[in-house]
Structure formats: structure tokens, C-alpha cells
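Here the complex is missing a single protein chain, while all its other protein chains stay put.
Here the chain labels run A and B in written order, and each chain numbers its own residues starting at 1.
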Amino acid sequence: MNIAKPMLALVTGLLMTSSALAIDIRIGVLNDRSGIYADLSGEGSVIAARMAIEDFGAADKGINVEILSADHQNRPDVASTIARQWYDNDNVDVIADVPTSSAAIAVHEITREKNRVFIVSGAASSDLTGTMCSPNTAHWTYDTWALANGTGSAMVQEGFDSWYFLTADYAFGHALEADTSAVVEASGGEVLGTVRHPFPGQDFSSFLLQAQASGAKVIGLANAGGDTVNAIKQASEFGITQAGQALAGLLIFITDVDALGLNDAQGLVLTEAFYWDLNDETREWSERFEAQRGAKPTMVHAGVYSGVLHYLKAVEHAGSKDAELVMAAMRELPIEDPVMGGGELRIDGRKTHDMYLFRVKSPDESSGPWDYYEHLATIPAETAFRPLEDGGCELVN
Amino acid sequence: MTDQTMSGAPVNEKTRQPLRVPVLHMGIFAALLIFFLAAPFFLYPVFLMKVLCFALFACAFNLLLGYGGLLSFGHAAFFGGASYISAHAAKMWGFTPELAVLLGTGAAAVLGLVIGSLAIRRQGIYFAMVTLAFAQMVFFFSLQAPFTGGEDGIQAVPRNLLFGLFDIRHDRAFYFFVLAICFGGVLLIYRIIHSPFGQVLKAIRENEQRSISLGYQVNRYKLAVFVISATLAGTAGATKALVFQLASLTDVHWTMSGEVVLMALLGGIHTIFGPIAGAALIVAMQNYFAGFGAWVTVLQGAIFVIAVLLFREGIVGVIGKWLKKPL
Partner (left out) sequence: MFELLGIAPQALFGQLLLGLINGSFYAMLSLGLAVIFGLLNIINFTHGAQYMMGAFVAWMLLTYFGLSYWWALVLVPVIVGASGIVIERLMISRLYHLDHLYGLLLTFGLALIIQGLFRNQYGVSGMPYSIPPELQGGTNLGFMFLPNYRAWVVVASVVVCFGTWFLIEKTRLGAYLRAATENPTMVGAFGINVPRLITLTYGFGVGLAALAGVLAAPIYSVNPNMGADLIIIVFAVVVIGGMGSIMGAILTGFGLGLVEGLARVFYPEGSAVVIFVIMAIVLLIKPAGLFGRTA
């Protein structure tokens, strides 16, 4: 019943000699390896986890780490099946990554039930640390609230104070729209209207024209993946950005920008937790990553690296892999790594760090492949994420 | 003319041995029951429950295809629709498992009646496409209706006390509840196939015009078998929602409709046991090959192509031919 056998990668050998610790850890990297998020997570997250194990020097510290990986196809049912088998039969201690909110919520619930550890990097739903929060989950990289907050408030401050939303008509789209509306209004902007498009959609032109007719300064794209890519492409085709309206991508990754091409994506404002060209350390780390992956890392990859690294530090500190002890050590230890910088793991499971606001460069400004972002602002860790008391998490107090 | 039509007669009349066949079938059912009773002690119970749910789903679907001669490409609507209802009932209204399954089943029956009464107006390929289109409507409804949770689905569905009395939260205990439902469902289908109603269905499948001239209300029979098939597909979906404690869009997506066709086709559409074998094989394949990403899709497609080109009787159909007995 070991579904992960074919993908099983033995990372460190069994030649432990020098250490007092002798702990076997199994990390399950569960993500999309074939679908829409395969490029932003996929095998890249396995590489990132492996880099974390090497950089931590697990082998020298007497911690045997094995990585398992599997494809959840962005389906919550598949994710829950694999997670159950990993926990029940394969003695997996921690599951990492898991893009797609629905799949992540499924793993989140099973992890709580089986009392293991879940490090979320790929998924967006801020409910994971809100009403659904669990003592076993660390939400590492970003969430809908942080993206809405970053893009929404920063754009209003720059004078883009009237918004019109193009919203994917399902729970995730509605949540993104609601989060962003709240931020826009709190920052002194106004929301002129919203149009809900079917999900998934092909043709957004008629919705875009409705958005254009509203006269709003910003069209907020409360959708994801292929929908966002198509909407941006068509906005450029219908001359909407050229006519002076700005597009705000509320969930968009560097791989989406790569797929769009700068010609269509230029001028787009977005929030990310990581960009490879931030500083010397991120450049150096990204280069190592690129040597194995053939592409620059996304923030999801960076989050898997940072999360696994901190998890291993916590195991070493606790001298045990017991979920309760490890989670306590993860909260207690200061988080510091070359990729995502400093931060803390809060009681509700939210990991905080700086977020960055970027604008996509025009083809003339870009010096070549992956030179896509112009840095606009840094949102400090303290204000980048939803305040602890606003999430409705029962672990707070 | 053994396999000229999808609905062609599979059984060579000369080899039919009316006395011994039911005994053989009962024997196989008994062997299956013994196997599934013992299985959770050496196989992973969640995997087994998935096999059982899909086996019932495939058998229900096959009642319509193999014995009614109607290819539905929209059975995900009943499977998934019922799983949403049962999950919602268990989570929001605190329904006990048996009531949640019952409610989901009932909902699938109603849905089957609505879709079926429209779809049976067309035949053959049109029928397949009409069911597909209706299933797509159910999909969009599931995506947008507030109670389904959109893309997140209904998660963390509780396994409440059985009959309000027994704690069956643990996988192995729950397994026997699932086994009882699915095995009961499959036996019911077997019984229907061999009832006078099932005989009329076969007659309609073989020659609709003649059945009409014999005075049968063909459309009523078609509608009845459609509703029964939808209802039992719903039972399977409602149970699955409790097994995985989750109801999601996957269950109503059209690829699910395709998967169940594949299960029936692979196992053998003119057989009783074929869909069970097909379901077990496909579920096992999905589980073991989960790490191979899109290759699972390619492999499924390849099985479809091979099954259609070379293997139209299905695995169990071929075995039945060897044994010279209908299975």
C-alpha cells in the first residue's frame, strides 16, 4: 500500500556515526505534479526540501531524513487519501507544501486528527489560520489576506482608489474579493462594483468591458491560475491597460508572469513573499535551485525550503519528533534563514515575514529571462499578515 | 452477433445452464463476502472502502448500460450530488451515518427522475450527450451553491454514532458499515437484473420496437431503470462522502462520469462481477500510480482505447467466455 514507493527518494544515507541523536524523519512533499500548479510547486518543492536538508546538515546531526512525494492533482479527495496513507502506513511525520486550498484543508484536518505536523506553503486560504486553525499546522508563505492587504492598501496609497472586481464565482474568488474590498475601503478607497465570472472561464472580454465601463481606476482580478492569465491577456488585447486602468493580480505567481510574457503582463501590480532577485542571499540560493530545476524558484519553493529548514531545527532542539514538542520548538525558536529572512510562528499557525509589492517590468526594462519585477515596497512582517485577534482562531487566548 | 452492439447478447444460448449458474453466482458472492470481511485485517481499510464505494457505483452505472442498453455520460451528477447532500446532512444537521446515506440516496433518486425523464427522450449517442450536459449543470450548481463550499467542498464531515448508538469513527469499524451498504447494493442490483423487470429491460435492449408492439410502456421501463441506477449511484456517493469525510467537486466533474464508464467497460459491461473488478483495478491503479502525475491520465486513456479496440467483453467477460458461463 505504499503509493509513494516509486517516488521515494532516500536523501541521507544510513551512515550515521558521530551523533547522539538518532531520529528518523519522513517528510512528505504533497503537491501538484501535473496540473495547473505543477510549475509553481511540483518537483521544485522536492528540490527545495532536499536543499533544506543538505543546508541543515541533517546527516551530521544524527537525523535521518527521507523525502516522499506524490501528486494530489489539486483534488481534495486524492490529497486526503494520500495523506491518510502516509500517516497510517508510511510513518510520515510532516507533510509540506500542498497548493490548492481545498486540498490543503483536507490535509490540515487529517493532520490534526493524526497529530502530526503540516507545513503549508502552496495554499492560499487564510481560513487555515483563522476559523479552522489547528495546533498542528504552520502556514508558511502567504495567504489571501496578506496578498489582498499588500496589493490593496499599497495601490490605494498610490492613488488607485476606485476598484472594480472581476471575481471567479466560487468560494475562493469570493473570499479574495471580500478580503481585498475590506482593505481598499479601510485605506480610504471605494469599490464601484463587481462582476462574477464562471469558473473556469475562457473568454473574459465581456466582463472586462463591464469593468472598463465602470470607470474604476483599478480592475482587481479575484481569481487564480489560468483565469488570471487569460484575463490579463485579454485586458491587454482590448486596450484596457493602455487606456489607463490598472490591473491588480490578487493571486499571481512569477511562473504566471513567465507564461504570459512581459508584453501582456507589464504594469501588473502584485504581492509576493519572495523574489529571487531581492538580495545577494536570495540570488545565490536561487542560482543553486535553478541549477537543479532549470527555472527560478517561486515563493512557494522558497517557503518549502524555509519551512523544512525550521522544522529540522526544531526537531534538533526538541530532541524528538513528537508533533507537540516540535510545534512548540518551532514557535519558540527564532526563525531566520537566507531565503525568507526573519519572522515568527504565531499561535494560530501563521508564520510572519516581510512581504513585497512588485510591478511587472515592461519588455524594455527587463534584461532577460526571469528579470520580471520592479520592487515597489516592502510590507514589514508586523503588518503584512492578519492581526492575531481578527482571524477567529480559537487557539488565541 | 455476439458483440455487434453495445447491448448485444453476451451469452451463447447453447452453453447456458440455468440450474447451475445461480449457484455459481452465489458462490462468487460468498467468496467476495468472505474476502471483504477478512480484508481489512491485512489491507488498508480506507483503500478497501474506496474500492467498495466505486464497485457499487460501477454496478449501478452498469445496470443502466449493460442491462438497460443506455450509456449515461453524466452519472457523476448522482454520485457527487448525493455525496454533497450526505456530507451536508452529517456535518450541519448532525445526521447519523445511515440517515445521511439515506438522504443522499433519496436526493439522487429525485435528481435521477428529473434528468432521466428528459434524457430518455433521446437514444444512443444523443442520450449520452444529454446526460453529460445535465451533469454539467449539476457541476456548475455545485460550484456556486453556498452549501457546497465551492472549490473547498464540504470538509471534515463527522462520522456520527451509527443509529445514534454505536461509535464507528475508527476506520476498521466504519469499514463494516460501508461493506454492508455496498454489498447490499450490489446484491439488490443482481436481484433486479434477474427479476421479471430485468427480463423486460433485456427485451427492450434487444429490440425496442418489438417490445413496444408487445405492449410494454418502453419509456416507463427506461425511466425506471434510469432512476434505480441513479439512486444506487447516489448511495455509493453518499457513502464515499462519509468514508473520506469530504464531498468535493471531483465527484461531480465529468471526468468522474468517464471514470465509471471505464470501470464498467474494463471489467465487462455484460457481466455482474465485471464492474466490481473494473472498479478495483482502476482504484488500485490510481492509488499506486499517484506519483506519476499526468501519466495516470495517459494510462487511463490507453486502457480505454485498448478496451474498446481489443477487449470489448472486458476482463470478467473474457473469463466468463473461458468458463462458458455468464458471470
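Keep in mind that, in the parts below, a contact is a pair of C-beta atoms (placed from the backbone, for glycine too) under 8 Å apart; a residue touches a chain by one contact, two chains touch by 3 or more.
As the structure is a prediction and not an experimental result, all values here were calculated from the model.
Trainee: Relative to the complete complex, which of the depicted chains are touched by the chain excluded from display?
Mentor: Spelled out, the missing chain touches these shown chains: A, B.
Trainee: Check each of A:Glu66, A:Glu109, A:Asp127 or A:Asp169 against the chain that is not shown and name the one that touches it.
Mentor: Considering all chains, including the one not shown, the answer is A:Asp169.
Trainee: Considering the complete complex, identify which of A:Pro200, A:Gly267 or A:Pro338 is in touch with the unshown chain.
Mentor: Only one listed residue reaches the unshown chain, and that is A:Pro200.
Trainee: Would you indicate which residue among A:Ser34, A:Ser69, A:Ser181 or A:Gln245 is in contact with the undisplayed chain?
Mentor: Here the residue in touch with the unshown chain is A:Ser34.
Trainee: Consider the whole complex, including the chain that is not shown, and state which of B:Trp93, B:Phe140 or B:Phe163 touches that chain.
Mentor: Touching the chain that is not displayed is residue B:Phe140.
Trainee: Among B:Leu71, B:Ala280 or B:Leu327, exactly one should touch the missing chain; which is it?
Mentor: Residue touching the chain left out of view: B:Leu71.
Trainee: Write the list of subunit B residues that the hidden chain touches.
Mentor: Residues of subunit B in touch with the missing chain: 3-7, 71, 73, 118, 121-126, 128-130, 132-134, 136-137, 140-141, 144, 254, 258, 261, 265, 293-298, 300-305, 307-309, 312.
Trainee: With the missing chain put back, which residues of subunit A would touch it? List them for me.
Mentor: Contact residues on subunit A toward the absent chain are 34-36, 38-40, 169, 195-198, 200-203, 205-207, 209-210, 213, 226, 229-230, 233-234, 237-239, 243, 255-256, 258-261, 263-264.
Here is the rule we go by: only the chains that are shown with their structure count from here on.
Trainee: Nearest whole angstrom, what separates the Cα centre of subunit A from the Cα centre of subunit B?
Mentor: 38
Trainee: Within their complex, state which residues of subunit B touch subunit A.
Mentor: Interface residues on subunit B, with respect to subunit A: 43-44, 46-47, 50, 140, 143-144, 149-153, 155-156, 244-246, 248-251, 286-297.
Trainee: Give the list of subunit A residues in touch with subunit B in this complex.
Mentor: It comes out as residues 1, 3-4, 6-7, 33-35, 38, 69-73, 75-78, 80-82, 84-85, 88-89, 101-102, 105-106, 109, 125, 169-172, 174, 198-199.
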